[in-house]
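Structure provided below as structure tokens; questions to follow.
For this depiction, one protein chain was excluded, whereas all remaining protein chains were kept in their positions.
Labels for the chains are A, B, C, D, E, F and G, by order of writing; each one numbers its residues from 1.
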Amino acid sequence: MVFEDLGESKVDISRSKIKGFPEIIYGEYKTAEQIKNILEVLAEHDGKALATRVSYEKWKYIKKYFPQFQYHESAQMITFEDKPSNKLPGKVLIISAGTSDFPVSEEAKVTAKWMGCKVETIYDVGVAGISRLLSYLNKIREANIIIVVAGMEGALPSVVSGLVNTPLIAVPTSVGYGANQGGMTTMHAMLTSCSSGLSVVNIDNGFGAAYQAALFLNQFKEMTKDE
Amino acid sequence: MVFEDLGESKVDISRSKIKGFPEIIYGEYKTAEQIKNILEVLAEHDGKALATRVSYEKWKYIKKYFPQFQYHESAQMITFEDKPSNKLPGKVLIISAGTSDFPVSEEAKVTAKWMGCKVETIYDVGVAGISRLLSYLNKIREANIIIVVAGMEGALPSVVSGLVNTPLIAVPTSVGYGANQGGMTTMHAMLTSCSSGLSVVNIDNGFGAAYQAALFLNQFKEMTKDE
Amino acid sequence: MVFEDLGESKVDISRSKIKGFPEIIYGEYKTAEQIKNILEVLAEHDGKALATRVSYEKWKYIKKYFPQFQYHESAQMITFEDKPSNKLPGKVLIISAGTSDFPVSEEAKVTAKWMGCKVETIYDVGVAGISRLLSYLNKIREANIIIVVAGMEGALPSVVSGLVNTPLIAVPTSVGYGANQGGMTTMHAMLTSCSSGLSVVNIDNGFGAAYQAALFLNQFKEMTKDE
Amino acid sequence: MVFEDLGESKVDISRSKIKGFPEIIYGEYKTAEQIKNILEVLAEHDGKALATRVSYEKWKYIKKYFPQFQYHESAQMITFEDKPSNKLPGKVLIISAGTSDFPVSEEAKVTAKWMGCKVETIYDVGVAGISRLLSYLNKIREANIIIVVAGMEGALPSVVSGLVNTPLIAVPTSVGYGANQGGMTTMHAMLTSCSSGLSVVNIDNGFGAAYQAALFLNQFKEMTKDE
Amino acid sequence: MVFEDLGESKVDISRSKIKGFPEIIYGEYKTAEQIKNILEVLAEHDGKALATRVSYEKWKYIKKYFPQFQYHESAQMITFEDKPSNKLPGKVLIISAGTSDFPVSEEAKVTAKWMGCKVETIYDVGVAGISRLLSYLNKIREANIIIVVAGMEGALPSVVSGLVNTPLIAVPTSVGYGANQGGMTTMHAMLTSCSSGLSVVNIDNGFGAAYQAALFLNQFKEMTKDE
Amino acid sequence: MVFEDLGESKVDISRSKIKGFPEIIYGEYKTAEQIKNILEVLAEHDGKALATRVSYEKWKYIKKYFPQFQYHESAQMITFEDKPSNKLPGKVLIISAGTSDFPVSEEAKVTAKWMGCKVETIYDVGVAGISRLLSYLNKIREANIIIVVAGMEGALPSVVSGLVNTPLIAVPTSVGYGANQGGMTTMHAMLTSCSSGLSVVNIDNGFGAAYQAALFLNQFKEMTKDE
Amino acid sequence: MVFEDLGESKVDISRSKIKGFPEIIYGEYKTAEQIKNILEVLAEHDGKALATRVSYEKWKYIKKYFPQFQYHESAQMITFEDKPSNKLPGKVLIISAGTSDFPVSEEAKVTAKWMGCKVETIYDVGVAGISRLLSYLNKIREANIIIVVAGMEGALPSVVSGLVNTPLIAVPTSVGYGANQGGMTTMHAMLTSCSSGLSVVNIDNGFGAAYQAALFLNQFKEMTKDE
Partner (left out) sequence: MVFEDLGESKVDISRSKIKGFPEIIYGEYKTAEQIKNILEVLAEHDGKALATRVSYEKWKYIKKYFPQFQYHESAQMITFEDKPSNKLPGKVLIISAGTSDFPVSEEAKVTAKWMGCKVETIYDVGVAGISRLLSYLNKIREANIIIVVAGMEGALPSVVSGLVNTPLIAVPTSVGYGANQGGMTTMHAMLTSCSSGLSVVNIDNGFGAAYQAALFLNQFKEMTKDE
């Protein structure tokens, strides 16, 4: 059997083999107890677990059972590793446009680290003051994959992508109001970017961008192995 | 009477007094004959007329009556002045993001010139290659009002606005596809810009931006007169 | 270095030189502490600061550190000036359509004053009773730039713009319900106005309109200086 | 049987009794032959028929069978009456905002006349030049029901409604571009009007507004009869 | 002067003369104090006032000043009349589709009564059980104007309109979920009705429908007077 | 192998076994040649084929190869059966709201017949004249599954569903304009119906409704077999 | 009389005869007292009642009157049967994509059981780990009608439908964020499915899907009776 059946949930314990990483728990619509039960199975089977969008309230319930797990408050995540992850080659760079994009950027950072990536960050370098961004040009060009987190008009990924030969994953955030439409405008703007070489994930999905970045770097490992 | 009644149209011949410029003809939904009739009244009363969104087909009909009028094919406009306009002070700069934004940029340019502005242009300097834009920094900073024309993700106004202390009018264009939604994404992105000091007009409305720019410079004239 | 690095924020301290005014703080998604830290840097460097969308709750935290700052409750803003601003030439007129548009109008007013503008206001003169508006015609025509704040069908800017030769910035508000769609209809209606000479900012963005108005008047100062 | 069954169509021949007017044919998606067949039944049963949205192409086919019918090219309508309609009391006034709203206004006019209304019109008096409208104030106040046809920001119904104690039916048109969204913005703006006493019909639905206006005036006849 | 200036509000005291009814207060975005101040002016000038969308919280504040005013809790309205209204001729019928449409129906009823209409109601006769509606056919045909209040798919106005020769005003409500989109689908469905003779007001705008119905009956009074 | 590989297409030849019917060809975006090639494989393997949304132009190309296939012009479909279908038990009733819904209704009818259903139809009985519908009540109640095809406000399925104990599949059509939004309003209205017992397919998807209806009746056959 | 008139509600007591089941109460916008009153009439007349979307708060009020009713907390429903339901033939299978879809799945399950269906469930077998689904293939193929509950991209119904010859009703849920748009994307995705044989109900409408499924199985009973 490839999964463990908890009734309301079927925990996929074959995922580690297929993906190289265990199933991830999306906590937003789950009860604290459902999250706890799934974490328990994963921790036991994989010695490693990650849950996203877990409110502090839910964490307080879970902590009683698993005090050894780690809670990341800005990122609203729980992580667990019983031994250090295998390190992935290369370097992920996370760039954010504004101070308000901090929580989403942190979600990306916690995810990438948990998956074994080397992570660097450049925060609050949005396009309204382009000189801030340009002052980091060398650091930007050293990365092997770049995640750009931005809200409002979502212009930063286009500008960064134009400066490098690195693949770039754009994360729209819900920072903004009115014409921003809860981040829908930001997301659509990124998708209709005039720059080549970038792709986009869902609004506020810092996790998703980092997960894909890690798969990229993991693939690098696979490719080297093949040789 | 402040207007001349043509039945289907009432031509506002008091507009020159109120606005400093005669009524403008929006030609898109009007027949060639309706446009011709209104142009006739305006030319007679004001010695000056402007019609936007006039297809070449319609122009061919109108030209037979008014060969002395001028047709601008890229901009899809008719202009007429029986004597040179009064010159307005200052300088309008029109910046466009891409080659495809050319017709809208030209609509802005023809309008601004017809209204008496000194106009300069920098075309095809979109954010995907930011160095093109930055190489014009001095020219950009010399303008008194800037019009930025861009399609796709509409990022250029935010970047330009961050580089200057000049008021900026952003013109979204319908250049793009899919997530661009016929320019709605571009327009919304500009409205939710992280830069301060810019305002936005309708999609492809190069005319509207230039008209407002000219009113601004005209106001400058008024203010000087007052002193 | 053109900015001061606070980790989560990079405060742009070169902005005063470029824009003539320091960086503005958009407070909505920032924590009270983040706002405080940025205010601190700006106050020190520029002797002048402005934060928008700061709730009373956040202000209570900030006030403990900076009792000399001023809080504007209707406008939800913090301002600080250690010495009076340089005065800008000309006159900004703020017109609002209804009583419910008061907070957004106040955001515009506080901003314009902080930037050195002479400001006048005419409130609650919406189009449902056009005679109220018309009774102010002289006052309206004396302004050098007009900001019109309106919710619901957003018709007021079109009417006002038709009465004057002054550039006009339209501010849609989220006042309305149902078909109003949180102000999206208002904003789109203003963008598709039949009047020439107006441009539009984001929903409820009184700040943005006033900021652009001040840049206009500041440009007037620049142009005079050039002569 | 209350209808005549033509297979693809069931013509409701009891409608005259219920509504006071025969069934109306909406021609847009029907073939010329389907329209002809329904017209035939109605003409025979009711001596009176009306078809909307009939292209000139379709009319050419129908005309061969019914040369005595009347085609209204601007309004894209066919009408037929074998004897003059009963006249309805009162007066319908149709006001339009711009020259481009002419076809929709004509659809309203043809409909109202066919139903027996006394109709007056004031065309091209949009809000961008409010003095045109105000010069007709007396005529406006004499009407018993007002239809206002407008595109773009759709502001005219709000202004007119504020000037009178007459019920008003607003007809949004698809005149405009970009943010206008094919008239959706116009329609939504009218629905979220700040004026009391107006209701709205579908985009470009001049017919529907006139039909309701005639029902109003017909009701007046009924009420008088009752006394 | 046609209005009384309260600073944030300009109360239009000429409205009674123009509209036959005083200005109406839309209470949703106004503070309790603003509402109180406007009510005070209107009560004094017109001896009659109406405020919509006043929460019970705000009413508690206002009641302390004006205990003689009447609060309608389901309808969320305040009414005041120092002497009985002039009665209008004819009969308004309010039909609602479901129990959940009760508050909006009541808003219409309170408004119509305050304006002097004779009002009857038929509640909870939606199209899912068409026999309920049909059992009231006589009562429905006796009305001179019909208001139909419905949520969800908004089908009831089309069905009712097909049964009568009476003008009908459709009020979409926000009752429903998912595809209902907060009543937008209901409103759009009513606007694209296959029935002739109906027009539509904003979502949940029971007030607007009743106000227009009263204007219609009032016009009947005017027309009789004219004779 | 469960499919035949044509390069650009992989024809699923196991479908008959799984679904009881061969794969269906959706012709809209395919070239005439691609359609022909797939039809060829299916006709050979299954002796039975169906293609939807095939324009007359494409049919002309295909007919040259397969003159024995049948083209249905209103329905824009190609069908082929080398021997008569097995008959399914029960009766499918197709009801349409208006004459303009004819092509979509025919698509449903052709599909259902090709799948072996007994089909009856009642066309043009929309809610604007409810008596037409009610005159067919007995026929409606005899059906075992009902397909209701309607455009505009999409009210007919709610009314029909309230009259019967039969499952009902609603097919929204793109008949309408303006607020109809190409059938999106119709579809959303049907999805938010106040009636129980109906489900919805895509806009103009007469095929999809009939296919599901046939699966229902086929299941009946399966259930009887099981006994 | 076919209904009992409670003033704000008219309870349809003829529904059992028409539909085979009594009227269902949609509790979301009704007060606890309104729900109680309708339940009372139905319980008395039909000995059977069902209310959906009843919060625990409302249930606490109702329980005091009808302690013998049953409350289903996850499903937010009240059910009552004074004697066991007649059993329907066949088997309904409810499949859900994720743990978060549990409440909607339960709404479907409670409904189907109350209507007399035999129900089986397979929960949390979404497409991200397709092997979980495939391990249940036999069980899936044994069902006579399948309900698939899924949020996010809503892909599960397409996959399941491709595996069976069973009619399938898809229930989109509001599980997801950002581009999910509260389930609108899920619902639209299901409606534009590439699989044949599925239809869709409103977002989170587990009740509606189960109700239609039961009507189908009930029809089976009718058809057998007919023989």
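Throughout what follows, contacts are C-beta pairs under 8 Å (C-beta built on N, C-alpha and C of every residue); 3 or more make two chains touch, one makes a residue touch a chain.
From a predicted model like this one, the values you see are computed outputs, not experimental measurements.
Asker: Can you list the shown chains that the hidden chain touches?
Answerer: Checking the complete complex, the chain left out touches A, B, F, G.
Asker: Touching the hidden chain in the complete assembly: which of G:103, G:116 or G:154 does that?
Answerer: Missing-chain contact among the listed residues: G:154.
Asker: For the chain left out of this view, which of A:75, A:145, A:159 or A:175 touches it?
Answerer: Answer from the full complex: A:145 touches the omitted chain.
Asker: Hey, which of G:10, G:45, G:91 or G:188 is the one touching the hidden chain?
Answerer: Of the listed residues, the one touching the omitted chain is G:188.
Asker: Touching the missing chain, which residues of chain F?
Answerer: 1-3, 7-10, 12, 14-15, 23, 26, 28-30, 34, 38, 172, 174, 182-184, 187, 202-205
Asker: Residue by residue, what part of chain B touches the chain that was omitted?
Answerer: Interface residues of chain B facing the absent chain: 99-100, 102, 123-125, 129, 131-132, 135, 175, 177-181.
Asker: Touching the missing chain, which residues of chain G?
Answerer: 97-98, 126-130, 151-155, 158-159, 161-163, 176-181, 185-196
Everything that follows uses one rule, which is that only the chains that are shown with their structure count from here on.
Asker: Using CA atom averages as chain centres, what separation in Å is found between chain D and chain F?
Answerer: Using C-alpha averages as centres, the distance is 36 Å.
Asker: What whole-Å value do you get for the distance between chain B and chain C if each is reduced to the mean of its CA atoms?
Answerer: The mean C-alpha positions of chain B and chain C differ by 25 Å.
Asker: On a C-alpha centroid basis, what's the spacing between chain B and chain E, in Å?
Answerer: Distance between chain centres, rounded to whole Å: 44 Å.
Asker: Specify, in ascending order, the residues of chain D that touch 2 or more different other chains.
Answerer: Residue numbers touching two or more other chains: 26, 129, 162-163, 177-181, 187, 191-192, 194, 196, 202.
Asker: Looking at the whole structure, which two-chain pairs count as touching?
Answerer: The set of touching chain pairs is A-B, A-C, A-G, B-C, B-D, C-D, C-E, D-E, D-F, E-F, E-G, F-G.
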